[in-house]
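Quick notes on the structure that follows.
The other protein chains are all here in position, but one chain of the complex has been omitted.
Think of it as A and B in the order they're written, each chain with its own count starting at 1.
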Amino acid sequence: MTQVDRLATGGRIDRSQTLNFTFNGKGYTGFEGDTLASALLANGVRLTARSFKYHRPRGIVGAGVEEPSTLVELMGANASGNCPATTVRLSEGLVAKSVNCWPSLAFDIGALNQLASRFIPAGFYYKTFKWPNWHVYEGPIRKAAGLAAAPSEPPAKGHFESRFGHCDVLVAGAGPAGLMAALTAARAGLRVMIADEGTEAGGSLLSRKLTIGGAPALDWVAQTVAELAALPNVTHLQNATVWGYREHNYLMVTERAPTNPSLLERTWRVRAGHVITATGAIERGLVFGNNDRPGVMLASAVQTYVKRYGVAPGKRAVIFTNNSSAYAVAADLVAAGVKVVAIVDSRETVPEDARAQVPGIEVMAGKVVTEARGARHLRGVAVTAKTGGAARILSCDLLAVSGGWNPTVHLWSQSRSSLRYDAALATFLPDIPAQAISAAGAATGDLTLNDALRSGAEAAAHVAGCDTPDIPEAPDLPYAVDPLWRVETSTGKAFLDLQNDVTVDDVHLALREGYSNVEHVKRYTTGGMGIDQGKTGNLNIIGTVALAQGIGMDQVGTTTFRAPYTPVSFGAIGGLREDTVALPYRHTPITEWNLAQGAVMYESGARWRRPGYFPRAGEGLQEATNRECRAVRERVGVYDGSPLGTVELKGRDVGRFLDYLYTNVMSSLKPGRGRYGLMLSDDGLIMDDGVCFRLDAHRWIISTSTGHADAINGHLEEMLQTRFPDWNVFITPVTSQWNNATICGPKAREVMAALGTDIDLAPEAFPFMSVRDGVVAGLPARVVRVSFTGELSFEVNVAPRHMRALWAKVMEAGQPFGILPVGSEASHVLRVEKGFLSLGHEVDGTVDAHDLGMGWVMSKKKADHLGKRAVQIRRDGTGPRRELVGVIPEPDCQIPEGAPLTPGGGREETEGFVTACVWSVVQDRWVGLALLENGHARHGDTAHVRLKGGEVIPVRVTPPCHYDPDGAKLRS
Amino acid sequence: MMQIPCPFCGPRNESEFFYGGPVRPSRPDPAAVNDEDWTAWLTQVPNPLGPVQEHWWHARGCGTWLTIWRDTRTHDVVEAPDDAG
Partner (left out) sequence: MPYDVTFTRLETQALFDLKGRREAVQEWAGEALPACPDQPNSKTEAGGATLMFIGPDHWLLRADLAREAALEATLRPAEAPPEMSIVRVSDTLAFFRVIGPEASEILAIACPMDLHESRFGPDTASFTEAFGIKALVTRCEGGFEVGVEQSFGPMMLDCLTRASC
């Protein structure tokens, strides 16, 4: 059986290229140019899906993005879930299966839901699965609902791309209006981008038999596309959907088949000067009993299958319509050799121009279809007068329905531009633009070809400021419609939303239960919340609400249109940002050396990848860390401190500027000397800590913590630009101009001497907290005596271009002294032993300098500095403060960071928590730091850690410093 | 993605900027106000449904701290409202 329903001729398919594909495990053939849907119809496959809730048999309803029924999962290399079969381009070897059916399409266990359907109306889940809570039920229900599984593997080949685009005019849609708009704007010299979701330009013209300027309309399409292609100021994308409209005319466009062969999909983020939505219109379905039977299709889809794909979706067709456009469909069916049994038209009076399309075919005016018959496939329809009465049964296997046309206002509405209800067209139309946007063609209600061409030209001419060009002659059948939101005399389930199985009864139930606002109706019934976003059904829901409430369509209004217009791959949004570049990362010049040493590298703030520790054979984290710590405490170690933020400041007012920013006085520093300081925000929180050095009268450098370098730079600039714009201060971040090797340990001075330097290293000549410029190991260097380890330290700063050379020389000069590289794990241990604070550990949003035992850093001399008043107000408050203390676990054991301290270890409100706990090489045991209520007064007491399981660990409370409390070593 | 007008660079993508929060009144002299007024200044941040003046830092551009009036309902960058003091 091969393509039994393929017409002998016609269609925009390439019959010389046969494509093999598999659907639900069975092999078929189609042609190049087919969609999966057209190929299935050509093969006589009518039952293509099961519905979401009731698992009713479903077929193909639409021909494009509006398809509500047939969702498929694509398998294999380009696995993808929940794709409308109507938008899947057929390709050789394509493998697809239906979603929503288990174990198979023909025998679907979930179809038993149909028998129980009376018991699962709207809100059923909300009402039933609420005790004890929804999560108990969520898993099994989601499995039964059975949308497609997410692909488990990345695409076999290729990758996604995301890029930026810019244009004067973005035209969404390359139908007649869009092409005309793009042509007009491009000829006027504007930078034009035109994007269309179809595989080829032309829009509705691809499915209709019309002429432009006396020639086939598609000739005009081809000429226009060719002219656009030749213009350098035009970017024309096909297979590209404009799916999101953001603020400030920023739009999202995703190309599904970019020309670059290595790309799967490409997203453009387009900033457009102006947007013209020429997005066409989508046909509504009609609402009557069993209107979801396979064989009930949109009239426009029937026309598309016949004209564009050369497929007869049925042998005996009935047309059911409330407007004139379906008459052209009937004419096309007749021309294709399909028997048209009758046209059922709900209008009492059918315009003559419509009748003239279908001579010899019975037109049943003022009649409606009340019920579709047949179990798995349509076998006939029952037709009565609109007011009811005896039914006449028409035998047919295809019912083409047209409920009128909805302009595709999704993008328009996403832009926050308003809509108005138009009674004559019985639909919502674009009204007042909220951004630089206009609508053209069917998207603005110009539903005939001539009007569409004219409005496209006018919209573009308005933007370009040029005259509207002459429009070629393009005759079309006038459009006239009488709304029919539902057939009130219908019997059986009448679906408003096929994808989510929402019926008229569901909407009525929602209204009865008080969900009268259309947004509430939507949430309660889920009508319009499927993947198709209710493109064919939403207006019928609004109409059903209006009828039930006896109010106008404008009073009901629409639900909110949201991006994306059609489903978008996550990959297409993410673009390149995967694998190693999912997040930014930074390296110092020592990275290669670190890796060669076998360092374990990880992120350590501000995106820097740093060595955590340098394990030797057989060593784990703890052993390596202990070895590195001992080197620093007993001999000498070196670490790469390059990521520490560094900022140079220049100007006459730097001193008072720093006095305002730091809690302590910096302006009194002498050249060459430095001071540790805290920066607060004005609400008294500790923003950062670091050191500040004065180089000369007007030049200073400050350091920031690694993670805060950018934020502190922003803070400095904010204070300067917004509070002291007249002060003479210049701020230059120089973090990346200086790398450093920080040599620390009792032998650090010997290593410095071995490196060779012109700086006098004697303690009295180069004391702690001072800075010297000079030459070290033959390299221009700035050496700073600071210490984050508690040991004698020389921070040797050089330009990054010299960093590898410096490092090699340090390792060489330090080798006789047993120097070791030190990772961030050891640095952490060393600072905890010293009781040095670390932002994010000991410093959170609650503590101030006094709590940390650093009241000395809060200047009493200065009348004001950032945060001073807030800290005062807080400390004037009553109630205990959590204060920084040391903790010694007794018995000796490790305490998890963050473990709470409770009074007596009882199950009570916490009185603090352990901020850090490390194995101390100097104490030869576990030591920690904690924030503890009234901790300063409790040195020597025992406090209690209470772990999650109720285990209690007593800890002895001590001063925070576990090593060299006088600081003799670091000053040595 | 908003487009923010930078006085030096012209309109640029929001992603080049850091948000600096709504513009508050000038910082009072801490010696001249009582605790209540100070706390009010510190904690009461303009949060209107409508135009609000706010700081943005062109961190990935020219480094300017700038202010704009942005309508919180629409993201439209608007002129200063008539009653803006």
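Basically, a residue touches a chain if its C-beta (ideal position, glycine included) is under 8 Å from a C-beta of that chain, and two chains touch if they have at least 3 such contacts.
As the structure is a computational prediction, the values presented were derived from the model and not from experiment.
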| item | value |
| --- | --- |
| Among shown chains, those touching the left-out chain | A, B |
| Options A:133, A:387 or A:580, residue touching the unrepresented chain | A:580 |
| Among A:80, A:162, A:402 or A:770, residue touching the chain not depicted | A:162 |
| Contact with the hidden chain (one of A:2, A:395 or A:732) | A:732 |
| Candidate in contact with the missing chain, chosen from A:44, A:492 or A:651 | A:651 |
| Interface with the unshown chain - residue positions in chain B | 8-10, 12-13, 15-16, 59-64 |
| Interface with the unshown chain - residue positions in chain A | 159, 161-166, 191, 260-263, 269, 271, 575-576, 580-581, 584-588, 591, 608, 642-643, 648, 650-652, 696-699, 728, 730, 732-737, 799-801 |
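By our rule, only the chains that are shown with their structure count from here on.
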| item | value |
| --- | --- |
| CA centroid of chain A to CA centroid of chain B, Å | 26 |
| Interfacial residue positions of chain A with respect to chain B in the complex | 246-248, 250, 269, 271, 416, 434, 682-683, 710, 714, 717-718, 721-723, 863-864, 868-870, 873 |
| Touch list for chain B against partner chain A, complex | 1-3, 13, 18, 20, 27, 29-31, 35, 38-39, 42-43, 55, 57, 59, 63-65, 74-77 |
